[in-house]
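Shown below is the structure under consideration.
And then chain A:
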Amino acid sequence: MRVAIFPTCLGDAMFPRAPIATVRLLERLGVEVAFPSAQTCCGQMHLNTGYADDGLDLAATLVDAFAGYDHVVGPSGSCVGSVRHQSADIARRRGRAAFADDLDDLAGRTHELSEFLVDVLDVVDVGAFFPHRVTYHATCHSVRMLGVGDRPTRLLDAVRGLRREPLAASDECCGFGGTFALKNADVSSAMGSDKARHVVNTGAEVLVAGDASCLLHVGGILSRQQAGIRIMHLAEVLASTEDEPALVATP
Partner candidate 1 sequence: MTASGRHPGTIGAGEGALHHPDVDFPHAAATALADSQLRANLGHATATIRDKRAAVVAEHPHWHGLRAAGAGIKDDVLARLDVHLEELERQLQAGGATVHWAADATEANTIITELVRATGATEVVKVKSMTTQEVGLNEALAAAGIAAWETDLAELIVQLGDDAPSHILVPAIHRNRAEVRQVFLDHMASAGIAAPADLSDDPAELAAAARTHLRDKFLSAKVAVSGANFAVAETGTLAVVESEGNGRMCLTLPDTLISLVGIEKVVPTWRDLEVFLQTLPRSSTGERMNPYTSFWNGVHPGDGPQDVHVVLLDNGRTDVLADTVARQTLRCIRCSACLNVCPVYERTGGHAYGSVYPGPIGAVLTPQLRGIDTPLDKSLPFASSLCGACEEACPVAIEIPDLLVHLRTKIADEAPRYDLQKAAFKAMKAVLGDPDRLARAERGTAVARRVLSRSGRVAGLPVLPSWTTTRDVPDLPERSFRAWWAARADVDGVDGDAGPCAPGEGS
Partner candidate 2 sequence: MSSREVILGRIRTALADVDAARPADTAARVYASQSVDDVVAHFCEMVADYRATVHRTTDAATTVAAVLADEVVSRLVVASDLAADLLAEVGADVEVVVDDPGKGVGLSARDLDTMDGVVTTARVGIAATGTVVLDHGTGQGRRALTLVPDLHVCVVRVDQVVADVPDAVALLDPRRPQTWISGPSATSDIELDRVEGVHGPRRLHVVVVD
């Protein structure tokens, strides 16, 4: 089984904690992980802003980099969602049929982290230890594009020491939405503030999600409000063990 990590461009540059934790977690579970460094970005932000050809050119870096791997694992519902459910369709609309077939092939091998753990590795208890109160935000693309369902919460609930507080309106959008956060900053902020309020109301120490983008958005609001709640990627919680605990510092 040849497995490649897909850190995503955002995870690579802005939130490396998530892909690093993913690598450590998978290796702990006995999976040999490769990082094909020719990959850069899935092109989702370009595709979603209307720059279809530029976005597809970016997605091409993934097709090349992940050739020959049985499984590609990304700690992002959004980027995996774009690979799985968006880029091939757009490629066909742009008349790039052969490339679309390549993207379909890649889509068939690409998994969001919780899917890979539960469906491919068939594991729910990953042996993690994380003695903290957390709440989980189900990010839009993981829920509605990929349909990860209860996989992330099953994984969290199997973590020793972890107490999960229910989050009101947990699958309502946090308001990030890529360029939406900039082009419609007021609406985006209003949505994010409501999400942050729900998070604060849980009394949790940590907000967990499967997408760094959403975490950075809500985390930015929580930080501005000095709410005292840390953001962590699902991978970081699952990578935490008694021997190598993830640190939960005051943000």
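Quick notes on this one:
Keep in mind that, in the parts below, contacts are C-beta pairs under 8 Å (C-beta built on N, C-alpha and C of every residue); 3 or more make two chains touch, one makes a residue touch a chain; residues count from 1.
Candidate selection criterion: all candidates are chains of the complex that A comes from, given by their letters.
Note that the coordinates shown come from a computational prediction; the quantities given were computed from them, not determined experimentally.
Of the numbered options 1 or 2, all belong to the same complex as chain A, but only candidate 1 touches it. For chain A in complex with candidate 1, the residues that touch the partner chain are 7, 9, 11-17, 19-21, 23-24, 27, 32-41, 45-52, 54, 57-58, 61, 86, 89-90, 93, 140-141, 143-145, 172-173, 175-193, 216-217, 219-221, 223-224, 236, 239-240, 244, 246-247.
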